[in-house]
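Mind having a look at this structure? Questions to follow.
Complex shown without one protein chain; remaining protein chains in place.
Per-chain residue numbering starts at 1, and chain names A, B and C are given in the order in which the chains are listed.
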């Protein structure tokens, strides 16, 4: 069987892609030049959202497998989350292009689009859901439901019902044995005080070192420490269990050990995804404000309010982010036992 | 007299520049590798702040002159504000470099720097002041005073006491006669209804068209319209007078006319400066949060709270930004009289 | 008649856009994860190429009109060329995403695409043609013809047969009277030597000042000066006539005058378009080299060679770029007569 030659235009289905721009202003015979830009930039966004969903699904599929945590697949997970960051950075940059449209230029066709609105991007909502944003954590839940078609709501619900990246991360972290195994670790001394680093640490020891490092004014850090690492709190409030938080903290503290290098990169990438999403929301909000001021958006509400609400509430990996407050200086870090070091890939 | 040859290193005073990095951690014989980065990135920021101040001073100097508003100098003003935007974009980008420092790496030397802190950048505060941020509009005023040396407070006060860019902009806009001259404009008709565009408009006419364009739900826009364009309100609340606002609105509406092209670019540049400053604050805030979590910064407070406060309050050109809400569609725009068109450079 | 509500997904024709990705590797049941990225990134490029063509066509349409050169439309031309620059910068940035694909990942599906290749993007070739790249100036002419379908060649030919931006620029510059009108200018003195700037300049005077500014080693600049500004040379070699070059030089030298401000911005934008296109080609070339080394591309040749060839030959606005060599210092610049100043929009 001989394979047919592949041609660029056919392969990319440019017939479809390049014939999918129909200007409302042309239909109304009030041609508005900038409407083409408006359509094309949104189409470019949706293409990239599709790619992001594709990556996130592939990452979830890998994380669902009961893998050996040291397998080649972890590298793939890290590689693809890094790619997602690179794509998100482009999406932030893309706002520069939208900003070449002035408010007056937008006014030329803005009313013709009602009530269409960027809220109605179900792909973006599905992306947030797949990463781990729960329906009950969304800003303006009812509102967004009211804006979407049933088929799209179903797609988002479906995304919400699958195991999200943060769920899978929680399970993966819970499988990690580091602090847990230390139940027979004894005689901790800070690394600077010992010549022969064969001593062990208990979780209680770490707790002690951390508490000692706090200034008097930092009582709230003390309380949080206990809550985060030891108490089970309602799922509505947290996404990572105490056990998972302890494992994540261990990874951050001892990231230098071979076995922890990729896990550390993974945690870092997820934080960076949150940061890029949030930068995107922030610049998007500023841009919308600049474009339409305090008037009502094409979707019938002030887009800026929604975006501002989402900005504060839609952090997905906040549970990882706040671990930063509980690190201690490297030189005060307990030394690990030789046996532990071996397990972490160092010999 | 023959001029001596100039040499690169001497010209740039690299002797000074490259010998201005002394690590606290080295002094304490606890070498922390990333402290070099920390010093150099802040020095690079301060170099750019100096350049921004230099540009803003030159712009203010030009705007202070009782110039013919059509003079070559306006181009210089636009050119230099555009350059400021380009620099600010770099400063946002520069945060990427800071983010290559992990929280653990920062912990290695963080405590050694107390109580030094980025708050103490008097150049940045002077920049905000020169653009138009008033002391009473600052978030956390007393706090920042408590952090600075007297000499630095004096420098900022001095910056605050000069005529700021927004003050000068207000004066410049007030000198513009456009809407004001229309007191004898009559018989306005929308541009689409007239064959011979010799009719005139009154400010009252524009007001009417705008009010008519509002949906029922937009009562607040109606009220704001009156306040912004006609009522004198306390200076604490606004920076541009009603008269200046009317001129700025006119520029936005009729930006196509030759004489209004550079003025429009200027208004746009100032908005962009605000947007870049705010993006910088936002990314800075996220970065600080990621680096130190909810613990107390080197300056003795949670830097994030200050940055968050500043984020909402430190918009300088907000009075221009909100004019966007009061635009109307180009095709409903009143046509200008031939005489007026001539004055705007069109014949 | 009541207008139907517009819905986001319908408006953007997402049904088409999001169902236009079919992986060759899936057809062959050898699923290659990164092929999705490969398809989507190329589709995003093609969307943006469509937008660039749309802008360039609208700019050409304006420039074709026998307009008053001081009309509002020039502002539109400048605004849209600036937007093109913003888009091109994004396209350069987009290469970062492609580079997240490693050579091994590409190998997984590379052979399945033969002989499809980026060469076959007729939109990009049409864009180059519309800006002003002539067929005979292309690197590897026959080759590209051999790669395209007849319908696509026709589209490019059609683009080549229209008046390009550089053709229209040439006509527009030739209409400008500045240096030409100076035939009765007399008694030139450098601006620093005169108290009453009513003197005139001749083109011959400028020439003299320029020649005097050259160092002994710069003989070639002397020769070029004469060729560029006075001799008609074959069209194959140059795109701007001597007369147009003189006008462009005048704009650069006296850009501060109101009437020359937008023309100067236009010349600058065109140079920036060339620079961004060339940066894009350069980074594209590096990326291709990194991805496939010196092996033969999917299009059957080493893509790198083509890209390298194009890099050196495809500068479109080279005739403007080289004018830089013929500027003189502002303080040696001849002062214009009061009458001339008036014509340039200065009181």
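Methods note: a contact is a pair of C-beta atoms (placed from the backbone, for glycine too) under 8 Å apart; a residue touches a chain by one contact, two chains touch by 3 or more.
Since the model is a prediction, treat every value here as computed from it, not as a measurement.
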Inset, instruction - From the touch rule at the top of the page, work out which displayed chains the omitted chain touches. - result: A, B, C
Inset, instruction - Give the residue, chosen from C:58, C:171, C:286 or C:338, that touches the chain omitted from the document. - result: C:286
Inset, instruction - Quick one: say which of B:64, B:120 or B:163 touches the chain that got left out. - result: B:120
Legend entry - Contact footprint on chain C, counting only the chain that is left out: 30, 102-104, 107-108, 111, 215, 217-218, 220-221, 224, 252-253, 255, 268, 271, 275, 278-279, 282-283, 286, 289-296, 321-331
Legend entry - Positions on chain A contacted by the hidden chain, ascending: 68, 70-72, 75-76, 255-258, 261-262, 345-347
Legend entry - Interface with the unshown chain - residue positions in chain B: 3, 5-9, 11-14, 16-22, 24, 33, 36-37, 39-40, 42-44, 46-48, 50-51, 54, 58, 79, 82-83, 86-87, 89-90, 93-94, 96-97, 100, 112-123, 149, 152
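Definition applied: only the chains that are shown with their structure count from here on.
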Inset, instruction - Averaging only over C-alpha atoms, locate the centres of chain A and chain C and give their separation in whole Å. - result: 39
Legend entry - Residues within chain B bordering two or more other chains: 255
